[in-house]
Each structure stands twice: as structure tokens, then as C-alpha cells.
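With one protein chain held back, the other chains of the complex are shown just where they sit.
Should a chain be cited, it is by its letter among A, B and C, assigned in written order, with residues numbered from 1 in that chain.
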Amino acid sequence: MVTVLFFAAAKEAAGMELLRLEVSQSLSLLQLQQRVLQLVPALQPLQSLLLWAVNNQYAVPAQVIESGDTVACFPPVSGG
Amino acid sequence: MVTVLFFAAAKEAAGMELLRLEVSQSLSLLQLQQRVLQLVPALQPLQSLLLWAVNNQYAVPAQVIESGDTVACFPPVSGG
Amino acid sequence: MIQLTDQPLDYAAITESVRDPAAGAVVLFLGTVREFTAGQQTEQLEYEAYREMALASLQQLVQEAASMYPLVKVAVVHRLGVLQLTDVAVAIAVSTPHRAQAFAAGQWLIDTLKQRVPIWKREHYVDGRVQWQHPSQEAAVAPVVGEAS
Partner (left out) sequence: MIQLTDQPLDYAAITESVRDPAAGAVVLFLGTVREFTAGQQTEQLEYEAYREMALASLQQLVQEAASMYPLVKVAVVHRLGVLQLTDVAVAIAVSTPHRAQAFAAGQWLIDTLKQRVPIWKREHYVDGRVQWQHPSQEAAVAPVVGEAS
């Protein structure tokens, strides 16, 4: 199982704070992104803007996602 | 009359805080410096280091000194 | 001191925490809530964070800063929740032996925090509009190297 968290404008667009996905086999972050965008079409307009992190680190699309991982999806940061 | 103030290492070397000089006619800061160094030879070793101000402003050697002016003589500043 | 907090920031305590006999310079940066941005009048701001990653990210930031600058001590605290005009959103304090290092380290920390740390600001304007702020798309593509704002 993989947990996907949404923050800020991504949370608002998705209408949800998190999503839990069963993953039968390991997959890349890119594959996971595609699955999330398919499940939550409301995120598609933000797609080019979204940042993705895996287990609290920014991640590249090729990163392998394992069961138990926490993925986060959010817009560009604006703290400070 | 011109007042000459000494600060920090210049005060210490001169062994005085101030000096009052009668000036019969206006003179340049350079001329005043020469008079001060002659009157207070203990300042001569510091000569190349000393900064001079006239009425609270750094001054060039050619500046004309008038009676009533306050001249200050001090080493490079080291505040902050 | 590396913290996220829902309480008003005590920047004097944050500054005290970095004072040290080995330091000749302390620089404190405060990000405060400004009334007007690009002609729009702000009533209040709201900050949200991905707290777990934001804390890890702040810790990593401080480690990197310590490898780049001769930091004696450092403190970074970001406030979350609703803030009013002039409230302090973020306080960064550094102490170093000499002053140029303190300015450089303080500026690097706030610049990099704004590029990387998962915290988001929502403006509440006087005219009733509420809007998430996020920097341009270029910055979004390369959050680690781009300038966020």
C-alpha cells in the first residue's frame, strides 16, 4: 500500500487530503503519478505545476515506489 | 581661536584631550596639522596614520580653518 | 533551534539562542506580513505545511549551510496558521566569527527555504478573495536550484 498526500492548492483541487493505493508490484513514481492523475482528474489542470516527494524527499520520475512509501503531491512552495 | 581634539591612540600619545590655538589669520588644515605636530612631537610617529576632521566632517589638507572651528585628530576608526 | 510553530514567534529568544563568545556577528532575518503586494491589499495570511517533510527539509538546510559557512550557531523557526499584518512568519538567526559570513549565511538560508521547504502561503485579501501563492512554473520544475520568489 502507498499513501499519497495532497497539500495546499493540490489538496483543494483534489478535494482530499490523502489517498491510499494498493500496489501489487513496485512501480516508478512516474507510473504512480499517472495513476493518481487518472483517479483524480481534478488535478490534471495543475499537472505541469505539481511537485512530488517520496518519503520526505523530492524525487525524480524514475524513482521506484515500494509498498509502505509515502508520496506527497503539492504545488511550488511559498513559505517564508 | 581653534580647538583641536584628540581621540583614542592620538589622545594617548599626545597625553592630552584638547588643545586651544590662537590663530591670527586663516590657515589651511595642512598648516594647522604641521603646527600641531610641532607643538606635540609625541604625535609624530602616528603622523601617517592620523585622520583629521573639521567641524564634524572629514576634511582635505587644503581646507581653510577659521577662528572658532573645531578640528579633531584621531587614528583610523574601529567601531562596530 | 529548528521549529514549526502555531504560536507567535519570540524572535528575541531565537536571537539569544545563537549568541556565543566565538561569534563577532549575529544576523537575524524576519519575514513579516506586508500589507500591499503588487497593488493588492492583504488582510491576513495563512501558512500550511507538510510538517514532517518541512522539518526534515529545514534540518537538511541547516546542515548544508553549516558546510558552506562557518556558522557558530543557527536557528530557524517558521510559523504556521493565520497571521495578521506585521506578524513574523519566519525568523532565521545565525552567528559567525565575522560579519560578511553572517549576512551570506542568513540570506542563503531564507532564499533556499523559500525554494525548497514544503510550506504554502494563502493570501486573504481585503476585498474577500482568498488565493494560494505559488511562484512561477520555472521555479516549480527545478525547486532545488530555482529562485522561488
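Here are a few things to note about the model shown:
Everything that follows uses one rule, which is that a contact is a pair of C-beta atoms (placed from the backbone, for glycine too) under 8 Å apart; a residue touches a chain by one contact, two chains touch by 3 or more.
Worth saying up front: this structure is predicted, and the values here are computed from it rather than measured.
The shown chains contacted by the absent chain are B, C, with contact judged over the whole complex. Across C:Gln3, C:Ser17, C:Gln60 or C:Gln107, the residue that sits in touch with the chain not pictured is C:Gln107. Interface residues of chain B with the unshown chain, by the touch rule above, are 5, 7-9, 12, 48-51, 53, 56-58, 72, 74-80. Chain C residues in contact with the hidden partner, per the touch definition given at the top, are 11-12, 15, 19-37, 85-86, 95, 97, 99-100, 102-103, 106-107, 110.
As a convention for this text, only the chains that are shown with their structure count from here on.
Rounded to whole angstrom, the centroid-to-centroid distance between chain A and chain C, based on C-alpha atoms, equals 25 Å. The distance from the centre of chain B to the centre of chain C, with each centre set as the mean of the Cα atoms, comes to 49 Å.
Within chain A, not a single residue touches two or more of the remaining chains. Not a single residue position of chain C touches two or more of the other chains.
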